[in-house]
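Have a look at the structure below, then the notes.
Here the complex is missing a single protein chain, while all its other protein chains stay put.
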Amino acid sequence: MRLPNMFAIIAVVITGGILLYGVSDFPSFGDPKSPANAAVPGSESVSQYFITKSYKDTKVPNLVTSVLADYRGYDTMFETVVIFAAGMAIFAILGSVGGGSQPRVQEEGPSFVDGDHSRIIVGTTCRLLVPVIQVFALYVIGHGHYSPGGGFQGGVILAASFIIIALSSDLDAALRRLSEVNYLRLACVGILIYAGFGVLCQVLESNFLDYGVLQPILLTDGPEMARSHSMLGVEIGVAFTVTAIMFAIYANLSSRGTLRDGL
Amino acid sequence: MTDQIPAILVLAPLFGAMIIGLAGQKDHRACFPVALVSLLVTLFASIGAIFTVIESGPIDYFMGGWEKPLGIGIHLRIDSLNVILLVAIAIVAVLVAIFSIRRIGDKNAEKTPHFYSLYLLLCVGLFGITIAGDAFNLFVLVEVSSLTSYGLIAMGSSRRGTLAAFNYVLMGTVGASFYLLGVGYLYLMTGSLNMQEIHSIFVANPDIASSKAVAISFILILIGIWIKMAFFPLYGWLPNAYSYCPSSSACILAPLMTKISVYVMIRVMISVFGLGWVFASPGYSNLVVWLAVIAILAGSMLALAQREIKKMLCYLIVAEVGYMVGGAWLADEQLWGLTGSLYHILADAAMTLCLFLAAGIFAKRFNAIEIDDLEGLFKKAPWTAAGFVVGALAMIGVPPTCGFFSKFYLIRGGIEANHWEYVIALLISSLVNAVLFFRIFEIAFFGVKPPEGHGHHEEEEAELKEEHHPEIPNWTGTSSLLVASAFVILLGIFNGKVVELIRVALEDLTVVAQRF
Partner (left out) sequence: MAEFFEQTLQPHFNFWIYVILMMIGLWALIAKNNLIKKLIGMSIFQTAIILFYVSLGVKEDATIPILDPYGQAEHAAAEAEGAETEGEKKRDSYIGKKSPDPDTMANPLPHVLMLTAIVVGVATLGVALSIAQMIFKEFGSLEEDEILEIVKGGSVDD
């Protein structure tokens, strides 16, 4: 054990030294005129453009959402692809042969959610909470334009509502509601919605993800509102994918890929 | 239509992956045709891109239509530097897809849609990295390709493979995080994420360009990319990861992942920081060339010591990365080192593809994992042997294969830059490769066992051949291999045209990138 410790200490000291050496040139913490926050001579400041002009371009008050889903929407699409790839990779790594094709055996009778009463307190509480959580999740997704929120956050909360069924009664109960085949399809549908919006813009003679040209299809009174509505559309797509894959990650990790017993 | 090419390159495999996810779960036979069609679409798009770039210069594409001011939207750029690389990625992807028909099939039939989906998403990531013009977008795409490669490598059923995959995940994440940190330092000092914009800010503000933070950001980005390309001394993850994973994964990852990282390093050096800034103090470029020399020698010596075929090929990849990094940092006046390095990216992709396809065919059809298992195989599989021989000759550097021409340009750059240690290391490495491969040829052609065991030996081999996948047609693997070896030779014969395209790109970019 001596060798990894020495090597670790040397690596940490050298790396920390290099990083701290560069810190002395940085602007101070909280400086509103630092190059990141204001313009550098010779170029126009990107973040000041976002703050001053993005409401005019997109009519979305939450500046973070407007940058995330419109100006840098291409990055957000690939972020969704990253989550999808992680879900696929986890099944590819853990999925045991024959795990999905054999029928699931009902072990001791129906789980709590479907009638078994041996876990009353936890079961009842969670059962009452699930619809509340889901409504809140839908609120977070839809209200991402006006308050902190959006597709990722709402999708994770929606996935949590399925996970809480799995935690309080049985993984089978949750899988009966969102089975393996279905959650992968939901994830694909989510990304197809996102990319579909983009390709629709390409069909209408503009660049990928240029939502302004969708105005005649969405029947809005200006390209800015078309952008606002398309942002909601792609956030819904993101929420589908995130929900499906977060639940998939839980289901595969907790049952070691067999999707049989679970925690 | 041609102005939408950058988006088509990235979208076609993405839609293919989604369709496989939707439809392929129930019917596994739909996976391969969908994958092949989407990859052929990208192949045609990339060939179209070459013609467009030659005729009318670089293609600039702004996602979401946000063109001005530069930097609010995400910028994709195809110029003569990366257009040939796009074609190379597309060709390699198509060939390995053909090779992998039903190789996943026997034990892991459940995972076929997942394999093809991850494969297509890997291609999306690689294309996206090549055409990215925005530093943060590059990070996201590097993560897409990394995650899919973690999945592809860990999919196998070997014991040592899982530990190797875990180490690969840790090292890959550390590398990508260093890159992200470097981009963060750059953003803090310049306020922009667009590569062209950062460069023009450096040109307009020399005080920012010479600050410590910018130098540290370059070092951080470089370390991150070096981890990803397995440059000495950060190469520990590569041999284990690529040798113990399924053959199809190794065949797509080994030719492409490290080479695209070399391309990213060259792109960052030229388009973001500018060669004048990078080569300003010769001490640092000498240091990097020495590191490259050690990489070449270490890779070649370690390859000599290996008994398994794939591990040997992995150490040869480490040496090849050393060639490319050394060539890029030679800093000779006429930039022949950089030209050689870029040409070697293409050449090495083709050679490595050949060798890994051949190794994959040997492993699957004849269960030949170690070099000694190759006895007498060349007579049984003449076409596979021909492909392997072509790849080996390219590695050694025999004309008219591409390996000879890439060494020629690299040596020329080394001589002009007075880096004799680099030239000597290249020659030693060629010699070591020659020893390595001729030893394999000897075992494979003539065998080691005495002649009277020959008949018995043939019966055993025939039995082995029967057990392993009698239903997979042999032509899938061998035809990919033969096309790959044809490319190795063609790339060598037409090296003049390819190098001319690279020189045009370098002149455009280094004229625009002022030496300040």
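Labels A and B are assigned to the chains in the order they are written; within every chain, residues are numbered from 1.
By our rule, a contact is a pair of C-beta atoms (placed from the backbone, for glycine too) under 8 Å apart; a residue touches a chain by one contact, two chains touch by 3 or more.
Predicted model only: the values in this text are computed from it and were never measured.
Q: Of B:Leu22, B:Cys123 or B:Ala154, which sits in contact with the chain we cannot see?
A: Reading the full complex, the residue touching the unseen chain is B:Ala154.
Q: Could you tell me which of B:Val34, B:Ala165, B:Met195 or B:Leu436 touches the chain that is not displayed?
A: Considering all chains, including the one not shown, the answer is B:Ala165.
Q: For chain B, which residues reach the chain that was dropped from this view?
A: Residue positions of chain B that touch the missing chain: 136, 140, 143, 146-147, 150-151, 154, 158-163, 165-166, 169-170, 173-174, 177, 180-181, 184, 187-188, 244, 369.
Q: Touching the missing chain, which residues of chain A?
A: Touching the missing chain: residues 1, 4-5, 7-9, 11-12, 15-16, 19-20, 23-24, 26, 28-32, 34, 36-38, 46-48, 50-53, 55-56, 61-64, 67-68, 72, 75-76, 79, 82-83, 85-86, 89-90, 93-94, 146-148, 152, 249, 252-253, 256-257.
Throughout what follows, only the chains that are shown with their structure count from here on.
Q: Compute the distance, rounded to whole Å, between the mean C-alpha positions of chain A and chain B.
A: 31
Q: Would you pull the chain B residues touching chain A in the complex into a rising list?
A: Those in contact with chain A are residues 4, 7, 11, 14-15, 18-19, 21-22, 25-26, 61-66, 69-74, 107-108, 110-111, 114-115, 117-118, 121, 124, 128, 136-137, 140-141, 143-144, 147-148, 150-152, 154-155, 181, 185, 187-193, 197, 200-201, 204-205, 208, 211-213, 215-217, 219-220.
Q: Provide the residue numbers of chain A that touch chain B in the complex, in ascending order.
A: Chain A residues touching chain B: 18-19, 21-27, 34-47, 49-50, 70-75, 78-79, 81-82, 84-86, 88-93, 95, 97-101, 181, 184-185, 187-189, 191-192, 195, 198-199, 202, 206-212.
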